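Worksheet for the structure shown next.
For this view, one protein chain was removed and the others were kept in their places.
This part shows chain A:
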């Protein structure tokens, strides 16, 4: 779990842009999944039993995607490779630079990490999160979206022929219910759902690092897109302060984030694909008086319904035009006739 305590940190200058970053899809507001290639050792030997951890980053922020990541490796290497050799830990304990370096190693072909470990990430776009949460009839809340993303990721790993024996997950809601649900879907696997799994199990720590690095890079990519194409291109009032301050961590409690939201709100459309409109921070800003304009939605037209005006002499011009076919139906003009 990425907690708001991490919100004030500054991403490293040379943040590693992981292969889980798909710039066109990020900018267009689509959700997508990334899977690393299955390590050679596991492809060659399909019976190797693996351990898999799942964790998330970016649940609370109003800006940027929520990322679910999973990480798997052969069971015997679990503690020795992750905890002892590379010192993976809860992403909040590690500095951004350390996290970034770890993922870079993981994605470099010659390293021991790359040779034995696989990982995947599901990037859930702000647009899809908000659309689910704001759906009128049966709303699709964040927990359900998170569970579905997790299940989808794990299924994909099974589909790639990885023999997963143990799964560790940080809980969403009550651990027992979530564990029971997952056990029904993956009956052959030992599943452990626990609070603070990211500091207890090295594979969950590693997943949390992958998720966090993906999320940070995604936010950075989105931000660069914003500063490259400022909202007021020719304006002399281009938000110079915004460029200095940035939008921070994307958490609503971060003053840089709320300041950015206020300065960069379009009165009609609000913000772009980067913003979760279902967050109260965004809703409050849009609904506040005098900041955004009120949009009137025209009444939905029934395609196959005729109009009353087709039957009424609305104006003299119309009357002339339609007189031939309406003559039998037109009667007296309103006024005396009505009374």
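Note that in this section a contact is a pair of C-beta atoms (placed from the backbone, for glycine too) under 8 Å apart; a residue touches a chain by one contact, two chains touch by 3 or more; residues count from 1.
Please note the rule applied: contacts and distances are computed from a predicted model.
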{"item": "Listed names \"Exosome complex component rrp4\", \"DNA sliding clamp PCNA\", \"Ras-related protein Rab-7a\" or \"Aquaporin PIP2-7\", with the criterion being the UniProt name of the chain not displayed", "value": "\"DNA sliding clamp PCNA\""}
{"item": "Residue among A:110, A:188 or A:305 touching the omitted chain", "value": "A:305"}
{"item": "Sites on chain A contacted by the missing partner chain, in the whole complex", "value": "298-302, 304-315, 329-335, 337-339"}
